[in-house]
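Every protein chain except one is present and positioned as in the full complex.
Labels for the chains are A, B and C, by order of writing; each one numbers its residues from 1.
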Amino acid sequence: METITNLSPIILALPFLMFLFLGLCGNKLFKSNPNIAGWIGTAGLSVVAIVSYYIAIQYFWVEGKGADAYQQFVLFNHEWLKMTDNLVISIGFMLDPISAMMLVVISTVSLMVHIYSLGYMHGEEGFQRYYAVLSLFTFAMMGLVVATNIFQMYIFWELVGVSSFLLISFYFIKPSAVAAAKKAFIVTRFADMFFLIGILILSYYTNTFDFLKLTAVSDGHATLVNTKMCGEMFMGLSVTSIAMFLIFLGGAGKSAMFPFHIWLPDAMEGPTPASALIHAATMVVAGVFLVARMFPVYFFEAHDVLTIIGYIGAFTSLFAAIIACTQTDIKRVLAFSTISQIAYMFVALAVSGYTSEHEACLGYTASMWHLFTHAMFKACLFLGAGCIIHAVHSNEMNAMGNLRKFMPIAHITFLVSCLAIAGIPPFSGFFSKDEILVAAFEHDKVLYACQAFVAGLTAFYMFRLYFRIFWYSENPAHAHHTPHEAPMNMNIPLIVLSVFTCFTWLDKVFPFFPEKITADRVGYELETNWIIAIASILVAVVGIAIAWVLYLKKNDKPDMIAGKLKCLYISASHRFYIDEIYLFITRKIIFGGICVAIAWFDRHIIDGFMNLLAWISRELSYDIRDVQSGNLQQYAWGFLVGVLAIAMFAINY
Amino acid sequence: MIPVEAYLVVSTLLFFIGVYGFLVRKNLIGILMAVELILNAVNINFVVFNRFLYPDHLEGYIYSLFVIVVAAAETAIAISIIINVYRKLKDVRVDSINELKN
Amino acid sequence: MDLDYSQFLSMSHEVSLVVVLIVLLLADLLIKNKKAFQYLAIAAFALHTVAGFYSYTDLAGDAFAGMYVSGAAQSFVKNILNVGTLIVFFFSFEWNNNENKSGVGEFFFLTLSTLIGMYFMVSAGDFLFFYIGLETASIPMAALVAMNKKGTEGAEAAAKYILTASFSSGVMLFGISLIYGACGSLYFDEVQAAFTNITALHIFALVCFIAGVGFKISLVPFHFWTADTYQGAPTGITAYLSVISKGAAVFAFMSILYKAFANEPDVWQNILWWLIVITITIGNLFAIRQKNLKRFLAFSSISQAGYIMLGVYASSQTGMSSTIYYILIYMFTNLAAFGIISAIENKTGKVGMDDYNGLYSTNPKLAFAMTLAMFSLGGIPPFAGFFSKFFIFAAVASSKVYGDYVLVFLALLNTIISLYYYLLVVKAMFINKSESPIETIKIDTMSRVALLVCVVAILVIGFISSIYMNIYNISDGFAN
Partner (left out) sequence: MNILSAFVVVLLVMLVAVFLIPGEKKNAIRWTMAAGSMVILGLAGYLVWDFLAQREAGATDKFLFADSTVWYEGVINISYSVGVDGVSVAMIMLSAIVVITGVFASWAVEDKAKEYFLWFIMLSIGVFGFFISVDLFTMFLFYEVALIPMYLLIGVWGSGDKEYAAMKLTLMLMGGSAFLMVGIFGIYYFSAEDSGALTFNLEEIAANAAMPIEWQRRFFPLTFVGFGVLGAMFPFHTWSPDGHASAPTAVSMLHAGVLMKLGGYGCFRVAMTLMPEACKEQAWIFIVLTGISVVYGAFSACVQNDLKYINAYSSVSHCGLVLFALLMMNQTAMTGAILQMLSHGLMTALFFALIGMIYGQTHTRDIRYLGGLMQVMPFLCVCYVIAGMASLGLPGLSGFVAEMTIFVGSFAHEDLFHRVLVIGGCTSIVITAVYILRVVGKILFGPLYKIEKVGDQYNYVSEHHGEVHHYPLRDAIWYEKIATIGLIVSIAIIGLYPVWISDMISESLEAVAAMLN
């Protein structure tokens, strides 16, 4: 235990120090040879990874297991800002199953991305900056998952937001990148505002930020919230529900749930490895993590919100999947698939129960499980896409095709990951997604149907992607410029990550999640529900088959179908015009309407009033000038009238 | 005998005649004379008050004497200044001295 | 009762001034060298001033059966007047040497005789003596105003001054006569006893009296002469008018209000409330657009008169002390301003505000001094003007009456306008660019010394609390 406690600060401190070091003096020191900065970053991060692995292993197999449930350790908790005696923001380190799991996910993917970037970002302007920001992001993400109190989470929440901003705007000379970065930051910021308000409401009633206090459960209630907030109403709604819904909105912003999803596709302007790390594997699941973290509160005190979350999730996953079918920019396809997969996780949480008796909390487990697996294969997909883009210098499908013979490693890993995400056994995605479907089935048939359909879509668009890239027809461009296999330091991460997806079926690995990661932290035996499993496999296969038919070879069926479903296709390919709506609201209404009006009001009414006062006094002074006429007798008149008037006044006073 | 009010009426009339003169006369000398009327009204007041109301002191009489004296001095200066004006402007009408205004 | 000559001892100020006068009268006949005469005159008057300081506490007492009263307060006031006059002499030195060669003797003689008139006003014990003082102070003033030989302005200013003065003194006398009729006495203390159970007659009399004195202090609407006369008069005399004669009139006015009309303060406070508001506002509104600095300062001094009257309005010992304090500081400040104007006018003949554009680049010292004066007039700390304003407002506010706070508030709002036009001068000197700024000038030693004195006074007086304390301690001398 001591070792863990002593090691744990490294996980936060080291990335932060690396950020400061690389950020402040990276450019100066390594001007001649930027790669050193990359190596330093990678080395530092591998240390972090080792430490997190060690801690996770120690926790899961040695320290964590309590009498019946896994304990929640607070390894350290330093007072950072004291607002009142109770409302204290601390920077701490909480170790419990989900945070331990997240440590592994983050450090793994981050390390892979670090290694990968050594090749991918080689020779880029601002290489040091890139690694500095990666370190910053790792620091922030780690701090987020190990947060001991909701405000610490909010702090690091903002930090991941800004590091995402910095990475998206990495190519800050490209206006599109800048625009995307602004969009990402502002949209998430907008959601964060709700998060903040939620925190305010919650802390106002419960008078604490501490997760342990907030999520403490006894006899079917999240005790604190229940006692403090039960029955509090605001405008006919339970305050608890409002608060928890607002907090969820925060999560929805980061996790790109509808209607906050618009930033994620644009965020692909950033360097591909960064997208893999932030916008596929880790940051975007922060919302899921948040809901999981507050799960007891949601489940016991705001179950209506949980239901809403379920339906939002379901809708988003469907919505995103449909769009993904029509995109031609491979990174955007992946982005939408990410949105849809994260929505899955939300659905899983929504359909989960709390106790682990007869698999009630299967959804919770499945959600975290899917989070894990998805992180791995989606990162792998992105990195693979990175290799491809690196090879053909384009994001567009049309620039690709038939690449399998040029870049076999990328091809294999990509295929594996596609199979995983499509939910084909024995790859990891199958298991996690299957559990989600089971949970949904047991809880709510509508959601199940929706998710099952989305599973099919997923399989379809992923393999559409796969076929378009690696099969389809030779692209004439390749004749004079042959795509080449990526360097080794880019391929290793692909291999590693794809390996992660392959061994879930082992009965050493398989029971890990059910045993260790459950809502009440009590493990249980999981046996597979074969009916649903088969159903989902079938759906997936159908999806793949359709993709096979349409995209294996170049043919006109896709256009024909697109012609059939014209309006659907068009609107889907325009992402259902959500961005345009946003643009209209922000540009026309808020900017053109409110801001301009206020600015005008300020200049002309408020300021005008002040100027008016000045003008009045000046005019007055000109109007009365003739009183001083220079004529002696008029002076005397004034004198006399003055005397009489004053006399009148004084006498009648 | 004539009541005190009568005198006061006279003096008040005189005062306002003087004021009127000051306000309407166009000639500086005339204006000066109007001032004299005002002062005389004042003198009447003092004398009358002293004589009728407070006969046991002489303050009113004294005062009126002083007023007469001061008035003389004032007139002297005023006349000389008016002459000065005449030298400068060849004119002693009040309208002629409104260079300084506003 | 038979005349007791020892009473003249209590008139030491007047006596020594008369001596100075006679000496100068003779010297004017004997000494042909004007410069030497000036030195003599200034020296003699300086001597008188110093003597005044040494004789100002112990010689309390009255003369002429109480027509003349003198005490610590009165003699302090006279000392202030002396200092002011002395500074004016210093500033006028250059002018006397050049434009006024012919009339140096008259200049001093007339000035000093007005001064003696002011002495009388200040330590008047009854209306007769006050009236004599008033006229003695104002009649020679007309001649002084007329000493401006350039163009027709001097003559016109003098004519306007003397005629309106006589008119106003006529009105005032009418009032006094009515007061006499109503109260049966001209002694302030007896009037105080008799001036009760007010009738319309009393009020009308009072108003006439206020009008007469308000003319000297140039309160609106009795102020019309001010601007024209100030503009027309020689700058030195303008300074003298705007500070010394105004100050003396205020003292006299205050002492009379506090003595003769002490029993019915509400009556004249109501009148003053309105007079003050109107005076400050009108003065400011006129000052805003003035281009001629002398005229500008004339209107500024009108609004300043309004502020001064605030202290009178307070009708308390604090009010008196703050009034005296205000005038003391106002004297130094305004004299500094006029000193600079006259210095520049003597050298270049320029008095327009636009002529001052870019003055800082050519004459930084003058511009700096002018800035101090303007800030002080505007009541900006840490300059003396701030303290005087603060104390005079405090005197009004001390009554804890709502109406008084309203008055203070209105006055303060007016300070914004006044600050505006004071800053206009600063702006002209520091900010405005000018293709033909006033060339660098070297002002004569006399003016420089006087200017230095004023500037130092502006800078330090506020910080030396003992000054205000002393004034406070002596200023009960007015009420008895």
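In this text, a residue touches a chain if its C-beta (ideal position, glycine included) is under 8 Å from a C-beta of that chain, and two chains touch if they have at least 3 such contacts.
All values derive from a computational prediction rather than experimental measurement.
> List the neighbours, among the chains on screen, of the chain that has been left out.
A, C
> Please pick, from A:Y70, A:F93, A:Y120 or A:F151, the residue that touches the omitted chain in the full complex.
In the complete complex, the chain left out is touched by residue A:F151.
> For the full complex, which residue in A:C25, A:C230, A:V549 or A:V596 touches the chain that was left out?
With A:C25, A:C230, A:V549 or A:V596 as choices, the missing chain is touched by A:V596.
> Among A:L7, A:L196, A:A477 or A:I578, exactly one should touch the missing chain; which is it?
Checking each option in A:L7, A:L196, A:A477 or A:I578, the one touching the absent chain turns out to be A:L196.
> In the full complex, which of C:A27, C:L419 or C:L459 touches the chain missing from this view?
Reading the full complex, the residue touching the unseen chain is C:L419.
> What subunit A residues would touch the chain not displayed?
Against the left-out chain, subunit A lists 79-84, 87, 89, 151, 155-156, 158-159, 162, 169, 172-173, 175, 178-179, 181-182, 185-186, 189-190, 193, 196-197, 200-201, 203-204, 590-591, 594-596, 598-599, 602, 606-607, 609-610, 614.
> Which positions on subunit C touch the chain that was left off?
317-318, 321, 375, 380-382, 386, 390-391, 393-394, 397-398, 400, 402, 405, 408-409, 412-413, 415-416, 419-420, 423, 426-427, 430-431, 465, 468-469, 472
As a working rule, only the chains that are shown with their structure count from here on.
> Name whichever of B-C and A-C has more C-beta pairs touching across its two chains.
Counting C-beta pairs in contact, B-C comes out ahead.
> Looking at C-alpha means, what's the farthest chain from subunit A?
Measuring from the centre of subunit A, the most distant chain centre belongs to B.
> Approximately how many whole Å separate the CA-defined centres of subunit A and subunit B?
Each chain's C-alpha centroid was found; their separation is 97 Å.
> In whole angstrom, how far does the Cα centroid of subunit A sit from the Cα centroid of subunit C?
78
> Taking each chain's centre as the mean of its CA atoms, how far is subunit B from subunit C in angstrom?
Centre-to-centre distance between subunit B and subunit C: 26 Å.
> What parts of subunit C, by residue number, touch at least two of the other chains?
159-160, 163, 167, 171, 227-228
> Going by the touch rule set out above, which residues of subunit B reach two or more other chains?
Residue numbers touching two or more other chains: 22, 31, 97-101.
> Enumerate the contact residues on subunit A facing subunit C in the complex.
By the definition above, subunit A touches subunit C via 617-618, 620-622, 624-625, 628, 630, 632, 634-636, 638-643, 646-647, 649-651, 653.
> If we count contacts the way the header does, which residues on subunit C are in touch with subunit B in the complex?
It comes out as residues 127-128, 131-132, 135, 139-140, 142-143, 146, 151-153, 155-160, 162-163, 166-167, 169-171, 173-174, 176-178, 180-181, 184-186, 227-228, 231-232.
> Spell out the part of subunit B that touches subunit C in their complex, as residue ranges.
For this pair, the touching residues of subunit B are 15, 18, 22, 28, 31-32, 35, 38-39, 41-42, 45-46, 49-50, 53-54, 57, 59-60, 62-63, 66-67, 70-71, 73-74, 77-78, 80-82, 84-85, 87-89, 97-101.
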